[in-house]
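Just one protein chain is left out here, and the rest sit where they should.
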């Protein structure tokens, strides 16, 4: 973490994101923020609250309702040297923009042999746990992680959110920044005031332990942490790794932990088949097979749409009980 | 394989696909074929050659140039009880339709509690090896496999292509059918005349062997096979498994082979991070860890766009030499 | 007052008044807010007027009750449509149950008018699976949440009807905001090119959450977009149910005759918040909404019917009683729906679950049991 100021202020994740955006606008005139309802409304989660009033309607502006247009226009702005920071209202509404992402956002440096590059950030709330309507709780990070040329960042704490978002905006290449809706206001933390960045590609050791490694990110970190706490009460040492960035992936931290524990659990709330959890499993199975003492267990969502049925949706999303069960399983193996 | 006729005819994969489409149109008046240039032109690869002349412009028709419109309209036709068979000109041009796929195609049975279901097939040529322009060689199957509610089929031989395509069209749920461009005309095989289906979800054992399991599909099967042949010459028994369908996945065949060989190589031509190869690795690492004698090695494309640069593109796509190297690696481990 | 939705299903629909496509700048209005009739020849007959009035009252009642139920925790977050009844009722009333309806989250009033049972509608807004299991005898889809995707679906359903040789049509709704999405464009162009029997309703209610229509587009007349696809476009006073009904009937008949799709822009206003959980004071002032209360579509027709003697105060009170009774009975029915079980999460993905889903279902059941 590189920081210039160290005074601390307690804030929620959404406040930390707002703080990072304000700092970015302040420090770099090329930064422009846009999306649906990000202006006077301040976004449906208030992540851009007050920014238009402070920085004007040229720097922070509402677009028409069209996600391909938002990302496509951002690409053009990036080609012309601005630093576009787009908000997509929910990650599930990124889908109309996927053509722009897969066809261009990740390819522009490559297709112009570095003559152009796209210093663009696309922010989107993602994930479940708060009873949103249909398609408002999707977790599409695996699609982006499989897209060459884009980075993927998913913070799990206010402090990380601010430092990672500033790093993402300063990164010369496109970054997807997914924000767990569940964490927007549920957690408060002391966050440094002023500018600091957390480099992309460095995982965070949440808790240390010798017996089991649990790898997760975003909204699943608190779930894993609770399961780890419960396991500790039973004398099981669980090491929780918060990846923070999926691309670049901090393979070093993962493998070091696996070499120590020999037992791996991967946790995401995305559907099982083809989720990013599987990429982590594959990496471990390719790089650290000799250290494994148990199967690599996946605790994930199901191969079904995230249910829009409030009363049962909590059974879709991994919870501490399910993670604890996986911990018992690998310990008993 | 369920068949009604057994006379054989030697044909290419594209001819077998054309044959299956003609049979489907003949047997079921609900089948409708549409897409860009599928009518009088017969498709850019001639997969629909002659079908409009034979079945008329209502059953086989050109659409405007808009992939979201094609898939979205197909969804509406499916809701109304037809059996839409859409062609997307190249898999890389599926991206504009991904919103319709992720938002609806896979969700309709779920969101209407089975009141509606979508018996739709989306065909698209995919993959590299034939010097196509930018974005004409993409392999996006992992995105679809990660989408709840859709099936994914990728044949590797003319015979399989016909039987799997007929099964896909007769399936009550949405199926993506990816056709390796490289194989369209390069391989000929004896294909049964008349109607038969190959059930979705059953892998094919291409060659048997006791030492190494190589798991692949589509355009990579011939690559794996060549490497297996070379290894056999050196006394190494390689079992090549052609998955044929990614969803449903034939885990049984995979695990049985792994239990025998203890060494696994997964081969696809998609980018490394988050490809379907990683899902296969993860499945093995979760279900058969005790049988593994070596790391699960991934032989894949790179985390870069498929290069539009003809003279070097062959270095992107896995070839028999790279697979052979992986075989040596797991044998030497 | 006795012609109900279900009786219309069997009865032959009343013949549409022949209506020339107006020039795009003209906004069709049959009954002014002041109660004047602009074109008596095109006015639907009194029976139809009363029927539309009752349907609007019924739609409004649902909207009002939904607010109350939300506040008392008996309903989920609901996007209100109060003030937009003429736009939804007049259009949906032009359909039979052989026709398709593709409503958005805003269009509960349209779905109720079409015939979606109230208990099920309540269940949907309670996010209960019962609200999603659409009735077999209707061709209405669950309210669309992602914006604009329903438009191409309507084209496909309409085309399927045409291919089968029926005279059925498909109607889809969209908002002013939604009309900025690419799917809007692709659908209108497909429908024109393939001559699909579609009626596209574009409800221009002035807002897309916090974004006013003037920021959504530089165009001031969205019905003109139809020209770009070679299809007719009509702009209609969306708070005049007689006008919306007549215009839509004509479009439906045109589609039934095989003459292709129509785009209808209903000019109305979202006087209510975006959803019951939204606070519009963040983005609009009293000035913004000024004048729209006076255009209330229910009040407009009520005053006209009373003045014309087509409705008495006593009949009006009877309508109120009937509507209330119907709703309360429906609420009781909705309350009695059993709670879903977690198995519903993994069921209904495929006709035959994949092996992976079967394993996952077993895991889920084991966890729920423990």
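The first chain written gets the first letter, and so on, giving A, B and C; residue counts start at 1 in each chain.
The criterion applied here is as follows: a contact is a pair of C-beta atoms (placed from the backbone, for glycine too) under 8 Å apart; a residue touches a chain by one contact, two chains touch by 3 or more.
What you see is a predicted model; the values in this text were computed from it and never measured.
Contact with the chain that does not appear here is found for just one residue of C:70, C:229 or C:327, C:229. Of the candidate positions C:79, C:156, C:182 or C:353, contact with the hidden chain is made by C:182. Considering the full assembly, B:36 is the residue among B:19, B:36, B:179 or B:250 that touches the omitted chain.
Listed here are the chain C residues that touch the chain not shown: 180-186, 189, 192-193, 195, 215-220, 222, 224-225, 227-231, 260.
By the touch criterion stated above, the residues of chain B touching the omitted chain are 36-37, 39-42, 44, 62, 64-69, 92-93, 95-96, 131, 133-136, 272-273, 302-305, 307-313, 315-316, 321-322, 325.
Seen across the whole complex, the unshown chain contacts chain A at 32, 58, 61, 63-64, 66, 68-69, 71-82, 84, 96, 99-100, 103-104, 109-117, 148-149, 151, 172-173, 201, 247-249, 251-252.
Operating definition for what follows: only the chains that are shown with their structure count from here on.
Chain centres here are C-alpha means, and the one lying farthest from chain B is C. Between the Cα centres of chain A and chain B there is a gap of 31 Å. Inter-chain centre distance (chain A to chain C, centres taken as mean C-alpha positions): 37 Å. Of all residues in chain A, those touching 2 or more other chains are 68, 92, 95-96, 134-135, 273, 302-305, 308, listed in ascending order. Taken residue by residue, chain C touches two or more other chains at 129, 132, 146, 182-183, 344, 349, 354, 356, whereas all remaining positions touch fewer.
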